[in-house]
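In this view, the complex is presented without one of its protein chains, the others remaining in place.
Chain naming follows the written order as A, B and C, and within any one chain the residues start at number 1.
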Amino acid sequence: MTHRKYDISRRRFLSASAAAGLAAGTGFRATPLFAQSDLPDPQSVLDRISVREYVRKDYQDLYNMSGEPLWDPATDWIRNVDWEKVRQEQAGKTVRFAVGAADQESAAEGLVPFEQLSGIKVELVPIPDDSFYDKAIAEFISGSASFDALQFFSPWLGDFAAPGFLAKLDDYAEKWNLPLGDFYDTYRLNYGYFGDKGLYGLPFDCDIQMVHLRKSLVEQVTGGPIDVANTVPTYDELIRITDELSKLGGNVAPIGLLGARGFWSTYSWEHIAAQCGMELFDENFEPILNSEAGQKGMDILLALSKNAIEGVSGAGWGENRAAWLGGQVATNISWQDSGTQAMRPDQSQIVGDFVTIYEPRVEGGRFAPPNIAGSTSCVAATSQNPEGAFLMLAFLTTSSIMAMNEANANGVAPGYRSVLNNPRLREVSQPAEVWSNSLDHAWCAPRIPGMFEMEQVLGNEINKAIVGQISGQEALENGNAAWRKIMEKNGFFSNRQIFDYAAVKDGVYMGAGKPLPFG
Amino acid sequence: MARIELKDVVKRYGGFTGVRRMDLDIADEEFLVLLGPSGCGKTTTMRMIAGLEVPSEGEVVIGGEVVNEVDARDRDVAMVFQGYALYPNMSIYENIRFPLRMRGIPKADQDRLIRRAAEMVELGDFLDRKPGALSGGQRQRAALARAVVRQPQVFLMDEPLSNLDAKLRSSMRVQIKHLQRQLKITTVYVTHDQIEAMTLADRIVIMEKGAIRQIGTPDEIYSDPADTFVAGFIGAPPMNLVEGLAENGRFAAPGLVVACPGGVSGRVTLGVRPEDCHVVGEGLAALEGRVYGVEPTGETTYLTLRTGETLFEVKAARDARFNLGDLVRIGFDPDRLCYFDTETGARLRVQPYRSVA
Amino acid sequence: MAKRRKSKGDNLVLRYLVLGSWALFCLVPIVWFLSIGFRPRTEIITPTPIYWPTFSLDAWRLLLADWPIFDYLRNSVLAVTGSVVIDLILGIPAAYSLTRYEYRGRDDIGFYILSTRMMAPAIVAIPIFFLFRNLGLLDSVFALMLIYAAVNLSIVVWIIRSYMLDIPKELEDAARTDGAGDLRILWEIIIPACLPGIITASVIAAIFAINEFLFTLLIASTKNAYTMSVALANFTGGSDGVIYNAIALVSFLAFLPILVLIVLIQKHLSRGLTMGAVKG
């Protein structure tokens, strides 16, 4: 369905960890987990959560991985939490975890180490990926969700938190020393906190939108090796380069981007408009999509889409990914995993022939790389064991496991400073350095109730502009009107308004007043 | 084995009345034929006896019991259908066995009964075949065997021979009649073929438009028709019917004058069978007409005469030869003439009828 | 005269040109798609299409290693068979009632049954989901049976009805006078006599059930209930993108049994496809 990327990324993560789970589970699985005395020594379990066990063998060979941690053990939650205390309080209890349909098995295996560490029994509640949102809603509405924990597309956070479907996690985070400070602020604030209402989610798949270039093709235009900061300093330059690329021939399109209806188009626009200094709302929460900066972003987007690959108006993440990895485009605007996954020889034709660069700037704008989507982990308000659910989610999002997801290039991205700054991880993930440096300046749309619907509606309008049915200005104006209506429906501008703009303002832009990460 | 009575039976389908107020008493072991043109209600009548239709009014009584609400399956009647209605998925053996099975005849007896029934209709060699592998006549006999095998109280046969060719039909007629006599089972037989009716029936019921026109032995029906419908329906060629006026012992129609009994007067229809007409010399003639058609059949010659606007059929000697347009004079057997009320069609019984028998 | 005999418009060259081109148009994409199932992923989406790819069993490996394909197969077989059985149990008596009895409202009932075929799945999907959820039947093969049976019941009733109409009424009357009751007539006479119709209806219903996608997606969530058609969805998104070679393989695995079934009922196909309205 629409939020396709997020859904199955989770699956790949879980299947990736499956092998390790199996290894860790051998010898223990047969004995019941409930009696504390039967549980294995935590350290022996933790030792197995390692590069050697978790990262695909072929990647270990391909990138000469030493087996040393790709994370900082000092901030890796699972290695610092007091498992004995966890066991004292939780052993024998149960946590029900809503997972995407196809994942059930791999999830079960991936969670074996957690069961061994905590003594908590995890029951999986399968929900089909393709109707995850609806089924989750249906469960919430029923008043007693059949699960304690779930992971979902981060723009839904507002929709789920506002009606009171989610449990507040601040107390647990404090009690169990969750290293919240290790998260980049943008993820902590946008995937974790619901305005000023408290912590509701643990960031899981931490995506960011970036610009990727094919070395061999772009260098033909620029005439020299690519510098991640200076080769494409501005979007004007990117437009010029795509114009040049269009003359190269060879059946490679100058640029790929997300132009499909729905939120895809919205994300592409937000990506560029954020550089122009665009804000979605004014201080009174009035949508101001058609501001000057918004318009400028739209102009750039439309100029780029002129050189975009055919089919761009139908390109969601999947189509864009296929074209990029298949070598059909010379440059690409998409998530960071376009970079990570391009390193997978089994799927990518451009291994070694691409580079992920710093966000091009816009004159009069700012450096504001957008992180648009990704997923977060939450506990249901009706949970019988919210603390156990929290612990399980903390295990799943711990930095060591997230780091190895990235090493496996399975598309689930870590949001920890300690991981993205790890030199060993940067060796196996080309985008990591630029990515981590960019995150301190990140821009993000606030996760308010209705945001997903708003992004869908706006995207339909932008899609019309991309195919030339309406002007960019009309698209933004239509979108603005629709946004206001949806916000009203969700209680904004009335006494039902859940919080003021000030409550989310801090999460929108991280880069104010900070020096640029490059020279 | 059973007497069948229909008492004031009516069958309506929505606004259409299929059978009007019918009273019929069929004696035990009788062979009764329901005869009439298609749509006359004869099949409906039979189906009510079978229990396949429920009368709208009146009672159906079999063997002294009112059976209106008794299902066909429980009436102990056997029916033979025009299309044979053999179960296509079963062998002939299974077909014949079916009614036995349905009625819980002990397995031990079944085989013997089946083989005996098959022998009766000379199908012993075909028991393993499926109906599809049999000829029309064989299928017909299989259907008969299926009906006889359990020796029901009543046989019902719905135009069982109409799908056979003429030659086969006549041999099957004999076979059916023989079987019925042999088994002494009350039989109701529906047909539109008068030869079948005449040859098979103990009594014939002539029906038209849902009502009985006449009940009688074949002789009575043939020689002594109750009305113009029966007169015109029975006989091949049928009775000549001529409308005219009777006055003072004389019946007159265009081209025809004949003496009639004194009781007959007014607008009357004269009926005379072709075989009761004779070619005669001048002066003796009741009728003069020109030859319109000549049909030698070998055993006899049929003449069609035209007098005025009417065509008149005459059975002449087998060697009689005429040319078209020849003038022919015809005389009648005076005591073989029938008179009918033109208005109602009803027979005017003014003189004793000299029966053939 | 010689000219006249070669009738105008009956040009053999033209005939085979037209039929042959359409056959090519039908078959070439299929063969090409089959070839996709035996390519490495990197040779499917490329700047210029590759027509003579490297032979690869990657998709097979993915299918066999990562997916419980035999569970899906089992679920498909169980759900489809079960639904056809339900359809026959409900549909045969209904068709019998609609053909062999006269009663008030009969034609309306028959048409109502037919008209359920026209219901767009989009209209009923959401309520159906809640219905099954409340019944506690989500993610079970049994739920799939029920929904497939419902989707196909109208087809089954109408096809069988058309075949029953062909059975002479006499056959039934004969059985009745022979002493059989209504249900026995149905069982021993009518059902054997319209067996081709029942088989046709079953095959058509089975094919639709095998291909059913939307409801299966809503109901199935694990290998407890995943079927071949939804297995396809496993390869249509996610961080691995659209895995075309696996899709090609799965679709061929589902295609083969359907092909066999169709060849079995070739003679009755047009009648089945038109829900019995066309006798061919």
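Please note the rule applied: a residue touches a chain if its C-beta (ideal position, glycine included) is under 8 Å from a C-beta of that chain, and two chains touch if they have at least 3 such contacts.
Definition applied: contacts and distances are computed from a predicted model.
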item	value
Chain excluded from display, named as in UniProt, from "PotA_2 protein", "Sugar ABC transporter, permease protein", "Heterotetrameric sarcosine oxidase delta subunit" or "Na+:H+ antiporter MrpEFGBBCDD, subunit E"	"Sugar ABC transporter, permease protein"
Which displayed chains the unshown chain touches	A, B, C
Absent-chain contact - pick from A:Asp58, A:Glu174 or A:Glu310	A:Glu310
Which residue of B:Lys107, B:Lys184 or B:Arg267 touches the chain not shown here	B:Lys184
Chain not shown, touching residues in chain C	4, 7-10, 14-15, 18-19, 22-23, 25-27, 29-30, 32-33, 36, 44-49, 90-91, 93-94, 96-98, 100-101, 103, 106, 109, 111-124, 126-128, 130-131, 147, 149-151, 153-154, 157, 182, 207, 210-211, 213-214, 228-229, 232-233, 236, 242, 244, 247-248, 250-251, 254-255, 258-259, 262-263, 266, 269-271, 273-275, 277-280
Interface with the undisplayed chain - residues on chain A	1-2, 131, 133-134, 137, 140-141, 159, 163, 165, 251, 253, 260-262, 310-314, 316, 319, 322-323, 328, 452-453, 456-457, 460, 463-464, 466-467, 469-470, 489-490
Residues of chain B in contact with the chain not shown	54, 65, 67, 69-71, 74-76, 100, 103-105, 109, 113, 116, 119-122, 124, 149-151, 174-175, 178-179, 181-184
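Convention: only the chains that are shown with their structure count from here on.
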item	value
Chain contact graph, described as a line, ring, star, complete graph or other shape	line
Chain at the geometric heart of the assembly (C-alpha centres)	C
Distance from chain C to chain B - Cα centre to Cα centre, in angstrom	54
For chain A paired with chain B, centre-to-centre distance based on mean C-alpha positions, whole Å	93
Numbers and ranges of chain C residues touching at least 2 other chains	none
Parts of chain C lying in touch with chain B, wherever the complex brings them together	168, 170-171, 173-181, 184, 188-189, 192-193, 195
Chain A partner contacts - residues on chain C that touch it in the complex	40-42, 44-48, 58, 66, 68, 126, 129-130, 133, 139, 217-218, 220-223, 226, 233-234, 236-242
Chain A - residues contacting chain C, complex	1, 4-5, 7-9, 11-12, 15, 101-102, 104-105, 126-131, 134-135, 138, 250-252, 318, 321-323, 325-328, 337, 341, 346-349, 410-412
